[in-house]
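Here it is, the structure in full.
Every protein chain of the complex appears in place save one, which is left out.
Here is chain A:
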Amino acid sequence: MADPKPGNAAPAKKAATGAYTPAGVSPNRRARRKYTVRLWAVRHSRFFEWFYNRFAAAFLLLHPVWKFFGYERVERPITFVERHVKDFLFDCRMCGQCALSSTGMSCPMNCPKQLRNGPCGGVRANGHCEVEPDMPCVWVQAWKGSRNMVRGDAIMNVQKPVNQSLRETSSWLRVTAEAAAAREAAAGKDA
């Protein structure tokens, strides 16, 4: 767009129209957010990639612990921690199937269209969102973030449609359980 409206006018205007907004995607909530932490996380995507790899390895090491208590029983506390940590860092929407490693550490569920495969054609010339004019496009940020990452080319992979039944569940535990299962299957094959 030639000259985007500055400030938070657009979400406020949208809210005034009475437009439907799904829970957790409230324009008012957006207006309050400054996107600062989210953008900072994208700028440091390489650090987060490194950190997450360590973190995932640690979680996998703890697999016997999770198994001892039972994955279902640790689900609630882990989800609690995961929600708050990722909400602070990435404005996480708890889709339960985290794609941050493939999206340059910019959460694709913050896109008003919840696109998981790249930007729509409506991105403004200044790199802001078509629907929320004061929000930097999630996917412009994702592309920038992915360029800093070692495995940034994961952004080229076609993502599966979101499984809505996994919402509000822990992505960390699921990844760990799947990795453990894969490891056991590989061990079983070798033996």
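Simple rule for what comes next: a residue touches a chain if its C-beta (ideal position, glycine included) is under 8 Å from a C-beta of that chain, and two chains touch if they have at least 3 such contacts; residues count from 1.
By definition in this document, contacts and distances are computed from a predicted model.
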Per UniProt record, missing subunit out of "Methylenetetrahydrofolate reductase", "Phosphate transport system permease protein", "ABC transporter substrate-binding protein" or "TonB-dependent receptor" is "Methylenetetrahydrofolate reductase"
Out of A:67, A:84 or A:160, the sole contact with the unshown chain comes from A:160
Of A:43, A:83, A:124 or A:174, the residue that touches the missing chain is A:124
Touch with the missing chain holds, among A:78, A:105 or A:140, for A:140
Residue positions on chain A contacting the omitted chain are 1-3, 14, 17-20, 22, 112-127, 130-131, 137, 139-140, 143-144, 155-162, 164
